[in-house]
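The structure appears right after this line, and notes come after that.
Only a single protein chain was left out; the remaining protein chains are all shown in position.
Letters A, B and C name the chains as they come in the text, with residue numbers starting at 1 for each one.
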C-alpha cells in the first residue's frame, strides 16, 4: 500500500511536505519517550514524576487523536462531514469490550463461567450468537476493524451510490449514530444496555489494573496513532489523495475526467471507519467502560470540533485539536467545575471565528497567503 | 372499583339526606361540643376509624359538614398544637393562613411546626368523593349534580336504587337524567337483569363494558348472550375511536416536531446556517414563559398568552446577538457556523444552569388548557395538545404569509437565490440576514413557549429536540417550509402508529432508519429545492 | 523553505505536552497538608446535573457544619469538588483523579448505576471509600462502597405490599425507563407478585421507554384502557428523571385520577415535583425512606439549615440528601471510632455504626455495607409535598442480593472478618459468585 515518498512538488496538498510527517512522528515519539521516562525513572514525589493517572489520561487523549485523524481523512480531504464517526469508534470499542468481558470468565459477581454478569442478571441462559468467538483475541481484534468497516461499507455504498451529498449526508450519518445509540440502550440487544460493558480484568493476560499495563496501553496507542498517521499520510499524498481533494472541490468535474467518485469516497470512508474502530478499541481498556453514550450525536459533533480547532485537512492539526480540547476539558472540569462549559464553548466560538484554519493555520500563516487549501466549503 | 357506599353507610346517608331536607325548614344548629366531637373522631391513626368518623360527620345534619369533608379531602383540615381544629386557607409556602373549623373566623398565619394534618389515603379520598357526590345529587347547582351523576356510574348499589330512581323522575336536566339511568342500568346488568343489558347496549362507557363483560360470564345463558352481543356491537365503534385517537396522537407529536423544526427551516434552509443553538433558543422561550408566570402569579393563562410575544422577542434578540457577534463573520462557511453555534449552545445551557438553576422550573398549565375534550365515552382529546397543534398551524401560516406576501420575504428569497444579484439590486443583504435569523430564532422561542406546556422546562430542553429538528428539516427538503410541515406531521404519525406494537424505542429507531433509506431514494428530501440554488 | 516552519511547530507541540505533564503533576504535589479531604463526585453539568448538583451542595453544607462543630479529630475538613459532567468514562477518570491526585480520604458521589459501575474498579484498585446515596437495583456489594440509598427490598417490595394490602390493588402496570434499575426492580416485583400474591400474567403490564421520553400519549392511553377492565389497577413507575414531567402531565390531561389508577413512583421525590404543577397529581404515591414532610425535629432543623445554605426559601430536600446526611455522619462517627481517616480502619470501624436519620429514628450500617431504613409511602399534595400515608413499623435492613432473582437468591455479603466477602454463596459455602449457571437454567426450566 505504501507509495514512494511523493516528489516535493506535491506540497500543495500536504502543506509541510514530508517534513510535516517527520516532525510529527519525531514529536510524538519524543513525547512517548519523555512520559515513559518521567513515569518509570523519575521517583514518586519529584515534581517531574508523571503518575499512572496522567499516563492513563494521555493514553486516552492519544486514542482520541487517532479518532480525530480518521475524521480529518474523510472531512478534510474528501469533504464528507461525518457527524456519525462516534458510531464506528463505539463499535470498535464494543468489540474490544466484548473480548474483555469474555476474559472475566467466572470472576464476575455471579461467578457464571460463560455469561457476563448483566446476562445472568437479565436471566439469559446462553450467549447470543453475536457474542460467539469473542473469547478469542484474534477474532475480537479482527472484529475491531471489520465491524466498523462493514457498517461503513454498507452505509457508504447506499449513500454514495445515490449521491447523497453535503448536509444531507451529514444528517443521515447523524441519524445512523443516533439510531445505534437508541438500539444499544435497549437491554434486549445484549450489550448491557445503559450500563454498557465494564469491570474489565485482563487484556491478553495483562492485568488492566496494573500501572505497567497502563503504560503499555499508552505506548501501544501512541504507536497505533503513528501508524494510522502514516497510513493516512500515504493516502492523501498519493494520486488517490489528490483525486479526493479534486472530489471535495469539484465532484462533477472529477466524474467527467473518468473517476468513479463514489468508489473513491467509499474506499476512504471505510478506511477512516476502521481507524475510528481501532481508536475505540484502544480507548475502552484505558477508561474501563464502554456504554451507548459514545454513540451520542453530540460526541460525534465534538470530534469534528477537535479537527476544526486543530486545523482541517492537516492530519497533525487533527491530532493537536484532539489533544488540546481534551486536555482543556480535564483541566477545566478540575479547576472550574461550575464554569468549564463556558470556557469550552467560548473556545469553540473564538477559534472558529478568529482562526478559520485552526491552530495548524497559525503554524503556516505565511504560506496561507498563497495556498487556499480549502477554497470551497464541501457542505455549501 | 370497590363499593364505598356500603350498606350501613348508605342507610345513614339516606337518613341524613332526609334530615337535611327537613333541616331546610327548621334548623337546630348543634352545639359546638358535638361538632368538636365529630371532628375529634377524624383525628385518629387507623383509616378504618376515620372512615366511620366521616360517615358520622355526614349523618350529623350540620350544614358545615360538606365544607369539612371538602377540607379533609384537600388535606386542609388540620389540628393545631392547642388542639383546635383548623381549616388551612392556603397551604403554599412555609406559613399558612388559617381559620377556625368550627367558628370559621380567621386565625392569622401558622407554621407547619404548629399544625398536624389529618391525613387521608386514596380509599378515604374515594369514600369522601362518593359521599360528597351523593350530597351533591340534591344540590341546586346543575354542574355539581352532573359531576356527581358521572361519579355514580358503577357506584350504585341496592340501597341507592330507590332514591336515584326518584331523582330521575324529579331531575329536569337531561344529562343528569341519562347518566343516572345508565348508573342504574349498570347496577341492573351486574345483577344479571335483562333490561339492564338492553339499556347498556351501544354504550361505550368503560364501566358499562365492565358490567356487560361480567354479565357475559353470568349463569343466565340468555342474558350472557345478550351481553356478549352488546359488547360485540360496540367493538367496531371502539376500533374506529382507537384509530382516531392514534391519528390525533400522531398529529400532536408531529405538530411539536414542526414547531421545533420550522425555525430551523428558516435559518438553516434559507440562510444555510447550521444553528446548533436552535434548541437553546427554544429553551429560552420556555424560560420566558416561566418568568412571565412568576411575574403574574395567579394568572397562568394571561402569563402564557403574554409570553407568546415575549418569548418571540427574547429568542429573536438573542438570535440577533448571535448573528451579529458570530455568524456574520462566517459567511459562506456553513460548517463553521455549526461549530461556533455548538459552542454557543454550551454557553447558553450553562448560563441557565448557573444563572437560574440546574433544576426544572414549574410552568403551570392554565385551566382552559388542561383536561380533555370528551368526544364520546371512549374518545376524548387532550386539550393542551389540541392548542399546541392549532398553535403550530398558526405559526406555520404566519411564516408562509411573511415569506410569500411581505417585502422581507421577497428580499429573503432574492438573497437566497443569488446574493450578489440581490445586492446589486439594492437589497441590503446584511439587514436581510439579521431579519431572517431573528425571525428563525423568534419562531424557536415560540416553540419553546408551546413546549413549556408539554415537557420539562430545564437546561436540557433544547438538546432533546435539536436532532429531531434537523431530521425533520432534511427529510422535508432544505429550504422548503411546506416540506418541513409535511415531514414533521408524517414523522409524528408514523411514530405513533408504530409505537403500540413496536414499543417507543424501536419505533424511534425504525423512523430513523426510514429517514436514512428515504434520503437514499431522494437525496434532496421530500420537496427538493429547484434551480441553481440547489446545486452544490 | 519549509524548514523554517518546523521549529515553531515542534516548539509548539512539545510545549503543549510539557504543559500537560507539568499541569497534571503540579496538581499531584499541591496537596500535602492538614485538612481531611472529602471528595465530591457529582455531575455539575450535562443531563444529570439536575439531580446531582443539589447533592454536591448538601455535602458542602455537611462539611461546613462539621467544621463549625470543630472538624474531625481536631482537623478541619476540606471539600474537593470535581465535575464528571454526566459522562461515564469521565466519572472513572475523575474518581482516579480524586484518589490518585488529590488523595482524598473519602468520596461522596454518583447517582446513576452506570456511573457507579464505571468508578467501582477504580475504588477497588486504589482502595478508596465511596458513599453512594441513591436507591438502586442491588445485586452488588463492594468492599469500598457504602450504599446509603435503598435496595429494592427497602422500597419496591414494601410499596407493592402497601398497594395490595391497604389499597386493594389487583392489577399492576410496571412502567419504567429502559435501564438496569427499572429492569431489575420490575423483574423482582414480577417474581414477587406472582409467587407471593398469585397475580396472574394478564394482570401485569410491563413497558419500557428510552431516557428523556417526552411523548407519553400512547402509553398513558394504554394504561387507561388497562385500568378500565374492572379490577383496581395501579402503576408502578420506575421512570427516570426528565421523563416524569411529561408523563404526569399526560396522566393529568387524560384525566387519570389517583383515586382511579394511583401511580407509585420510586424515583420521583420533592425535587422532581418542584418541576411539576402538582395540583392534578394529588393522591399519586411515592415510596422513599425519607420525605421532606416527615414530622421530626431533626428534619425541621435539616430543612432550615438547607434553606439557609441555599438562600432559597423554596428549596426542597429529598431522599438522596438524607442518604448523604446519614452517610456523612456514619463516616464521621467511624473516623472518630477509628481515630484515623485511614481507609481500612474506617471500613472496619463503620460496620455497626448507628446514627440518627431524619425521620426521628436511627440508621445502622450493616455488614453488607447497606443500611437500615424505614420505608415510607407518601401521597402527593397540591403544594409539591408528600403526605405520609403509611410506613413500615420498624426499619428494614438493605439486602444486597435479592431473594427473588434466581442468580442471587443464595448470595449474601458480609465484610466483617473473617468472611470479608461481597458475594458469599450460602449453598456451597464459598465466596465468589452464586451457582448462577444452574440457577438460571433451573429458572428457565420452570
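In this text, a residue touches a chain if its C-beta (ideal position, glycine included) is under 8 Å from a C-beta of that chain, and two chains touch if they have at least 3 such contacts.
By our rule, contacts and distances are computed from a predicted model.
Between the listed names "Multisubunit sodium/proton antiporter, MrpC subunit", "Succinate dehydrogenase, cytochrome b556 subunit", "Ion-translocating oxidoreductase complex subunit C" or "Urea ABC transporter ATP-binding protein UrtD", the UniProt record for the complex's undisplayed chain reads "Urea ABC transporter ATP-binding protein UrtD".
Listed by label, the shown chains that the missing chain touches in the whole complex are A.
From the options A:124, A:206 or A:267, the residue with contact to the chain not on display is A:267. Among A:124, A:157, A:259 or A:342, only A:259 touches the chain left out of the display.
Residue A:238 is the one among A:109, A:198 or A:238 that touches the chain not shown.
Although one chain is not displayed, its contacts with subunit A can still be listed: residues 1, 3-4, 6-7, 9-10, 12-13, 235, 238-240, 242-243, 245-246, 248-250, 252-261, 263-264, 267, 370-376.
As a convention for this text, only the chains that are shown with their structure count from here on.
Closest to the middle of the protein, by Cα centroid, lies chain C. Taking the mean of C-alpha positions as each chain's centre, the chain lying farthest from the centre of subunit B is A.
Multi-chain contact residues of subunit C, defined as those touching 2 or more other chains: 44-45, 178, 208, 210. Residues of subunit A found to touch two or more other chains are 182, 185-186, 338, 341. Subunit C meets subunit A in the complex at residues 2-3, 5-6, 8-10, 12-14, 16-17, 20-21, 23-29, 44-45, 81-85, 87-90, 92-94, 96-97, 100-101, 112-114, 117-118, 120-122, 125, 139-140, 178-180, 183-184, 187, 208, 210-211, 405-408, 422-423, 425, 432-434, 436-437, 440-441, 443-444. Contact residues on subunit A toward subunit C in their complex (touch as defined above): 11, 16-17, 19-20, 23-24, 26-27, 30-31, 34-35, 38, 45, 47-54, 56-58, 60, 106-115, 118, 120-125, 182, 185-187, 193-196, 198-200, 209, 287-289, 291, 293, 316, 320, 323-324, 327, 330-331, 333-334, 337-338, 340-341, 359, 363-364, 367.
Residues 81, 155, 158-159, 161-168, 171-172, 174-176, 178-179, 182-183, 185-186, 297-298, 301, 304-305, 308, 338-339, 341-342, 344-349, 352-353, 356, 377-380 of subunit A touch subunit B in their complex.
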